Each structure stands twice: as structure tokens, then as C-alpha cells.
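Let me begin by presenting the structure, written as C-alpha cells, before commenting on it.
Every protein chain of the complex appears in place save one, which is left out.
Labels A, B and C are assigned to the chains in the order they are written; within every chain, residues are numbered from 1.
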Amino acid sequence: MLADMAGRFVREQYPIDTRHEHAAAELGFSRESWAEMAELGLIGALFREENGGFGGTGFDIALMFEEIGRGLVVEPFLANLLGGTALAHGSDSQKEIVEAVIGGETLLAFAHGEPTGRYDLAHVHTTAKPTADGYVLNGNKSVVISGDSADFLVVSALIEGDQPNEEDVTLFLVPADQDGVHRRGYPTIDGYRAAEIALKDVVVPADAMIGAKGQGLSIVHDVVARGTLAVCAEALGAIDAAIDLTLEYLKTRKQFGVPIGKFQALQHRMADMMTEREQIRSGVINAAGHLDATAGERDWHISALKNLVGRSGRMIAEESIQMHGGIGMTWEYAVGHYAKRIVMIDHLFGDVDYHLERIIKLGKAA
Amino acid sequence: MLADMAGRFVREQYPIDTRHEHAAAELGFSRESWAEMAELGLIGALFREENGGFGGTGFDIALMFEEIGRGLVVEPFLANLLGGTALAHGSDSQKEIVEAVIGGETLLAFAHGEPTGRYDLAHVHTTAKPTADGYVLNGNKSVVISGDSADFLVVSALIEGDQPNEEDVTLFLVPADQDGVHRRGYPTIDGYRAAEIALKDVVVPADAMIGAKGQGLSIVHDVVARGTLAVCAEALGAIDAAIDLTLEYLKTRKQFGVPIGKFQALQHRMADMMTEREQIRSGVINAAGHLDATAGERDWHISALKNLVGRSGRMIAEESIQMHGGIGMTWEYAVGHYAKRIVMIDHLFGDVDYHLERIIKLGKAA
Amino acid sequence: MDLNYTAEELAFQQEVRAFMEEKLPKRLADKVKHHKRLTKEDMVEWHAILNSAGYLTGHWPKAFGGLEWNAIERTIFDEEMTAANGPRQVPFGLNMLAPVLMAFGSPEQQQYYLPRIADGQDFWCQGYSEPGAGSDLASLKMTAQRDGDHYVLNGQKTWTTLGQYANKIFCLVRTNKEGKPQEGISFILVDMDTPGVEVRPIILLEGTHEVNEVWFTDVRVPVENLVGEENKGWTYAKYLLVHERSGIAGVGAAMAGLSYLREIAQDQQKDGKPLLEDPFFAARLSEIEIDLAAMRTTNLRITQADNDGAPPGPETSMLKVKGTVLRQSINDLTRRALGPYAMPFVSEALDAGYNEEPIGPDYANPIAGDYFNHRKTSIYGGSNEVQRNIISKMMMGL
Partner (left out) sequence: MDLNYTAEELAFQQEVRAFMEEKLPKRLADKVKHHKRLTKEDMVEWHAILNSAGYLTGHWPKAFGGLEWNAIERTIFDEEMTAANGPRQVPFGLNMLAPVLMAFGSPEQQQYYLPRIADGQDFWCQGYSEPGAGSDLASLKMTAQRDGDHYVLNGQKTWTTLGQYANKIFCLVRTNKEGKPQEGISFILVDMDTPGVEVRPIILLEGTHEVNEVWFTDVRVPVENLVGEENKGWTYAKYLLVHERSGIAGVGAAMAGLSYLREIAQDQQKDGKPLLEDPFFAARLSEIEIDLAAMRTTNLRITQADNDGAPPGPETSMLKVKGTVLRQSINDLTRRALGPYAMPFVSEALDAGYNEEPIGPDYANPIAGDYFNHRKTSIYGGSNEVQRNIISKMMMGL
């Protein structure tokens, strides 16, 4: 239902030019549009009722992000899904923030990755030094999606002590305007926003902790599983759009007097693209259906999907441009923007090789 | 010159039916044909003058084996190249055997691989126990090419002692009818012959040793480099033949009233096949040109070639069958036999992955 | 978007699983798992076992003695049977001729032939392809000329799978040379014992005898053997091709093949460790697993749509292409897993009663042959090229 509404919103009120306008604005998106989406309940679709939402299952997330992908929506759904999912593991007052997120008033970002960590989720060098009534955070967070516009940051840090290890990773909620938080926002190649964030002696109270001490990594895995499903579904939406544009182009563009869609070499490649799209759709269904299964099953299906999207998504993105020829290379025509999003999703939450390695470690399919 | 002669011999006197007859004979090849080839100097083309031959460079070997591949020649060129190359490192009386090989009178086989060794050249579990005036050999040799028809075997063994290691690998020349040599010959899927060989208390004199004690592995590397170049050139010849047959088929076979070669999807795949063939040809040239370079350079180019043949050769073999449709699946039509040879060459001297790993270990191209 | 099985479906799955455990003879399962050759007797035996539980004709309508399985039940059955290494049913009578007879055959034909398919009295083969015709059925040349109460058949069929075992063959024949080429085709049933029918083996590239040429010289067939109307055979042929789509993805076979490959790769050693632990090998295997997990769902989605009554679309062609590519990649990786032992090939060792020591590991002998043999899967039943034509044309509307 909400996904249908999202679909209509995208089709009717979010043409590609509007999208580019939003992306080019100072914030990198439109506050008005975000408020409207909140009003329609689209943000709430990402969260469970217990957190003030109206959805939150794997299928809710997948369907919503398919539409987001179809519209190349730049409003910060992903960052708020990540941040909100983390806060749902927190205290009652932290959960209240999720409600404000759902209402569109408050913006979150998930500040977990660090400069040399690549895709390793356990790589946390940011430290949290215990004080009498809280912690002092120090460290650097990299490529924080929508980090420049967030009101609050969910920050992972290692609580200092004797030989701190993965089991000391803990999450903290940090107001983005807090003293010592230095943000440098920038655009991404595909039209979104991210930020480098330096934390220098950032003082937070004890109740800034999300969940329990040392629970950080397990929350991160939950957050990232949802985020990965979301961006894969987003890729599927973008793939649908890219294939639709390409099909239309093949039917209308003529060369030597016939539509180029009559050329069998293109037909056969198109057939493979469409087949792979169905495979990705199946992967999204599998991952969505296992989002609340055991961690092992969930991660197998999530990694299988991400690998598939990385492999076949790239093929579809590249082929969509290639079949368009020169026009596909231009900013003015939409297909290139879809292609950029599809390919850059490979750089979120681990690329093809990262997930293939993870599949190997997890062993055979559940 | 000799390669031209070989080419003419194959074209004029070695049609595919003759080849099948030879393969189906008890020996797995024709003694008469082998004698004729020796007479023409074709065996001598594989060896240097100092060993009684008339060639022996990388290019000599490559050109000869291209023709062997084009004719799917089942006579034991490969086994005798391997055995003869090993003996060329040996004593004068052993080198005399090379001359008998060149004359077509004596047959050799290279008995190096062992049952669980896969492609690891250093995997030698066969033992040589020193006695007063020689050695006693014990062990099992697997998939010895042309091992059932050979008069002499070149056998690798580990000389027994304190913690024997790779540096104790040594080669021995063993008459195939020696007491304790048990051979079980069999056909291979692509129409050639090989044997499992068990050595049980095989007594050999001290002068059966080829080269010096502990020199075994370095000789093996020379032998295998030549053998690998040879089978890759053979694959190139078979690829030429398979592509020629496929081109001819595309031109003559009609569907819905037009030659199927008019279908663009097939044209484009054919274009890729022909491009990859040129790449393989270049790889053969590179490897042939570096056969006598430093071991590092030689092995880089040999492994690059073998990986390329494994990857692209398989693609060409499979596509050749596919484009022929049903007829390509039949014994009666030649293309399937070429395809079998091309693909099975992946199982000789290390497959695609073995050589990719080796390239990684060797570092970047010289 | 719920793809979980219902309680009834899960119960059926358990029932089939239990049946396979109890009734599938180990001797047959071993042959299938180890890619040994099945004899005609093996096939007949397995059909009889399946028939004893009604499973053989489970997908037939109740009116014809079936259990009226829907597409999901049929998928469950196929997956369970294949995963247990049960031999695949011989499809020619059961899944190809039977639906045509049910839809277009006379009551007499239905009453006579259908029970004989179920109880194994008849072993059918298929007379569709002709030399030089390939995917282009409309160009077929074999003729049937009316002569009193008989048709007189002349011509040649080819690629007739298991024709050497069959006692019956259904044929497409030309009864009219005028008009559009597809308008003069008829569908006719032929007893292989009729004088003038000759079966000649075609040996496949790896040495197997599976397919045949069937030659017809003045073969007299009673007119009652015509199915439906004269010159309407093209319609029946298309019906057959579209109707026989269950199991086209080969999910069960792929799962069984992959699990066998895992066993082999666990046994094979590379540098002192199981090959399965080699990163490159594991990567290739895992990519196949990922694709297969997705294809299993793609297959269920399409099957579900079929169950819901949607007309067959280009999705079936997608399953054919992806399914063959996947199974061929399993065959390919299995071949590679063997290392040098992929080369030895002792044909006799594939037959029952061969007792000599295997060359190398006992699973090695048939593997390379299988790899070559299964290149056929992307060629027959409408080549992957034809399938890609269908996909793009139906979806692009060009």
C-alpha cells in the first residue's frame, strides 16, 4: 500500500528534472519534499509499529526502496533507515527520536565506516574514553551518507580499556552540532551527499550510549543487513527504469531505416539483461524473506543478493549505456544517472568480492 | 619448413577418419604413420641439433604442434617431446636414445604426476632407495600420457634419506618392461591414451639417473614448460580448425531460408571468437619467444598463455558446438572432437586457476 | 510476495521425501548420482514404482487417472525426486504425448493409450525434428499419403531420443503440400514394429548412444492413428511445446549436481587441503550457489504465476536459458575439480556389471563425458538462441 503510494509519488511528482534540482540544492535534497514524504507515511514504512512506524519488515523495506530507486530519490531515506534501525535498539528516549524521524522533523546519519576500514564492519578505531559521567569520543568517520545534513549521528567507538577488541565496540548518539564534531560534506558521483566527520574530544553523557556496552557490532550487523537489502532493492528499481528506457530506445531509434531493436545481437543481450533482472528480483525476495531469520541465514541471503547486484547490476548498467550509444553518455538523458546509481551501490556495504568472500565463509546455502 | 611439411601431411594424409582409425587401434595410434612422420623429420623438429634434431626452439615446437592440433594427431608427439627433453639433460648414452626417438624407433613417456598430486610439480612421493650399485623405485604414477606404449619411462622419485624434500627429486630412466613396472593403459575422453603406472621394487642401475642427483625438479620445469607451450599451440591449431568448420557451417546452413551466418547475434559471437583466437596466437608467440629466457620470464609467459587458452579456448570450443546445433553434438561430425581436445588441454600441466595463481605468485609481467 | 510453502505443500513435500527414502532403489540412485548409464529395464522399473503410488501420472487430470497436481506440487515432486537422485521420468509418453491426447485425441485413443503409458506397456519416442529442419518445424518434409484406410509414411526423423528402446513413436508428418507450410502438417501415432520403420543410432561426441535417426519407407499406418484433424498438427505441436514447461529450469538437477560437486571438491586435494577450501574454486562454486538460490525463487515465482492461471510468457524461456547455463557451469566446474583425472574415460565402466578397479577416484570416469554430453541442453528443446529470440520479441514487442 505505502509502496504503491511511493510509486505514485515518484511517477507523478518526482520527474528526473526535479530530482536533479533537489540534488543540486545546498542540502543535496529538498526539505519540502521530505516533509511531504513523511506526511504520506513513506518514512514510517521502514520501521516497525513498536517504533512508531507502519511496516519495517524486509518486504516493506524492499518495496519502498524499489520505488526510491525507480525515482533516483535523493532524499535521505537510507541514512535514516540506518540511523533509525540503530536507535530502535536504544532507550525509550532514543526511540522517541525515531518517531521524530518518521515525522520528517529529525534527520539521522550512521557514522560507522572509517578511513582505512574499507568494508570491514569490525574496523573501529574511534575511541570512547570513559569519564565520571560519560565518554569522550575521538576519531574519524568516512563517507557518512547524508552526514552533512543530519541532526544526530550514530557513532561507533571502541571503549578504551585493556587491549580493546571487537567486543568493546559500542554505539553512541551524538548531536551533530556538538562541540568537537567537524563535518565536511560533499557530493557523490551519483548525485547524493556524504561527509567526512572528525570527532575531537567530543563529550557525551552516559545515556548517549545506544543499547548496552559492547553491543555495538551486533547492532551494526542488523543495521547493515537492512541497509544492504535497501540499496539492493533500490538497485532493482533503478535497473527496472534503465531497462525500460533502453527498451523504449530500441523500439524508437532507427538506424539504416529500421529500429535498432530489430538487430538480433542487441535482442539477445537484452534478453540476458531481462533474465538477470528477474534473478535480482528473486534475490531481493530471498533476502527480504530472511531478514529476520538467524544471523547466518540472513547474512547468506543478504550477501548472495549484494554479490548478484554487483555482478549483474554492473552488466545491466553498462549495457544500458552501450545500447543507447552517444545519447546514453549525456547528463541530459536519464539512463546515465540510473547507471551511475546502480554501479555505485557496489561501493555501499561491501562490493561483489567482499560478499563473495563472506558467502564462502558462511558455507553453503541454508 | 618442417611445419609446412607437417601441415601438408596432415591435410593430405590425415583426414579425421584416419585419425579415428588410428585412435581406435590397439596402440591408440599408428606405428606406420609414426614411422612416416619420423621419416619426414617431424619428430626431429622438436629437438635441438646437439640432440640429433633439426629445431627445438620455442617457435619450432609451436609451429609443429599447431599442425598436430589442426589434425588432432594421436601419434605420441607430446610424450616423446617430454621424455626427449628430459633425456637431453642426461648422459651421452641417454642422449643417444633421443636420436632413436627422432628416428621413430624408440618411444618415451614422462612418468611424473602422481595420484593425489593434482597439478603440483613438486608433489613426488615415489621413492628411490639407494643400494650398492643403484636404486630401488617404489610408487605410483598417474595419467602418464602415452605411458602404455612407451619403451622407456622417465620417472621422478625422491631419493630416500633424512627428511627428503624437493631438492631430493631426481629423474631415472626405466625400461618399461622392467620387472616391477605395472602399467594399465586406457583411453582418454578426447581420443588419446594414457596409463596408470605402479612401480614395485623396480631395480635400476646407478647410471639410470638422468642428470645429477637432486636436479629432478629443475629438469621437470624445463620439460613442462616445453610441454605446456606444445599443448597450447596444439589448442591453437584445434581452435583454427573448429573456427573454420563453424564459419563454413554458418555460411552453408540455412534456417528460415537464410544462412544462419546472417544472424547478427551469431556474427557478433563469432567476432569475439576470432578476436580471442588472435589473442591466443599472440600468447603462443610470447611464450615461444621466451622459452629460453630466465625461468621467471619463461614461466610468466607460459602461465599467461595456458590461462588464456583455458579461458578463451573453452569459450571457443563451447561456442563452436553451440553454433552447429545438434550436428555439433555428434561423433560423426569433426567439430566435437576438436572441442574435446581444446577443453581437455585444460587438464594437462595445470588448468586456468593453477596458472592464474602462478601468475600472481610470479608478480607483474616481465 | 510470500514464497513460503503452505502447510499442505510442506506435508506433500514430506510425503514425497519419505517415498523416495523408502521406495527409490539404492542401485538406481547410485547410478544416477554417479552418472552411470540407465538401461531400459531401469527406466521401466522406476516408472512402475512411481506408478504404484500414483506419482507417475500425478500431474494428469483426475479424469484420466491422475492426481491433478498443480504447478507447485509438481515442482515440489520434481525437486524432491531429483535431489534424492531418482531417475527422471521418460517424458515422451507421459508429458508430451499424453497432454496432446487429452486435449485433441479421440475417446478411443485416450482410453487405449493413456493407461498403457501409465503402466509401462508402451515406451514412446518422439518424431519431431528432421535433418536440416532444426528449430524450423514448419519446413518438415516427411510425408503421409492417404491410401484407403491407411496413411503411407515416407521420410526421416532425427534426434529421436531413446528411439532404440521405444515401441511407439508420435510423428509430425506432411499431409498437404499446398498453402502455408505449417498448414499441411498432421500428428500421427506409429507402431515401431510396422514394416518399413528403421532405427539407426546417432553416436554423440563423447561416445554415447542416446539419440537416433528413424527412417520410414512406405510405412502403412491405420487412419485411426491420426490424432485430431488432418492438417491441424501444427496446432497440436505448438500446444505440446508450450504445455511441456514444468521443470524446464532444472532446479532439482542443479541442486543434486551442486551437492555432488561439493562432495567431490571435499575429497579432491590441492596442496594438502580439500579443493573446496581453495579460494578460486570456492569463488566459482559460490557464484553458482548464489545464482541457483535466485533461480530457485525465479522458478517458484513463475510456477506460482502459472498456478494462478497467467498465460505462459517469455519467463519460461528465461528459465530455459538460465537453467541450462547454470547446469552447464556445474558440469564444467565438476570437470575442473578432477584435475588430471578428468582425462581417463573407460566407456564400459558406465555400464552395469563392470567390476574392474576405477582409474583414479571412483567418481571420476563419467564426469568429463557428462560435461560434453550436457552441451546438448542449450541446443535441444529450442536452442538458447531461439529462447533469446522469444524473450526479446515478446518483451520488446518487436
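What we mean here is this: contacts are C-beta pairs under 8 Å (C-beta built on N, C-alpha and C of every residue); 3 or more make two chains touch, one makes a residue touch a chain.
Please read all numbers here as calculations on a predicted model, not as lab measurements.
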Which displayed chains the hidden chain touches across the whole complex: A, B, C
Candidate in contact with the missing chain, chosen from A:266, A:285 or A:309: A:266
Hidden partner chain, residues of chain C it touches: 279-280, 283
Hidden partner interface residues of chain B, rising order: 59, 247, 250-251, 259, 261-262, 264, 267-268, 270-272, 274-275, 278-283, 285-286, 288-289, 301, 304, 307-308, 311, 356, 359-360, 364-365
Interface with the unshown chain - residue positions in chain A: 113, 115-116, 118-120, 142-143, 184, 186-190, 192, 194, 196, 255-256, 263, 265-266, 314, 318, 321-322, 325-326, 328-332, 336-337, 339-340, 343-344, 346-348, 351-353, 356-357
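To be clear about the criterion, only the chains that are shown with their structure count from here on.
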Chain nearest the overall Cα centroid: C
Mean-CA-position distance for chain C and chain B (Å): 38
Centre-of-Cα separation between chain C and chain A, whole angstrom: 44
For chain A, residues that touch 2 or more chains besides their own: 264, 267-268
Per-residue multi-chain contacts in chain C, two or more chains: 385, 388
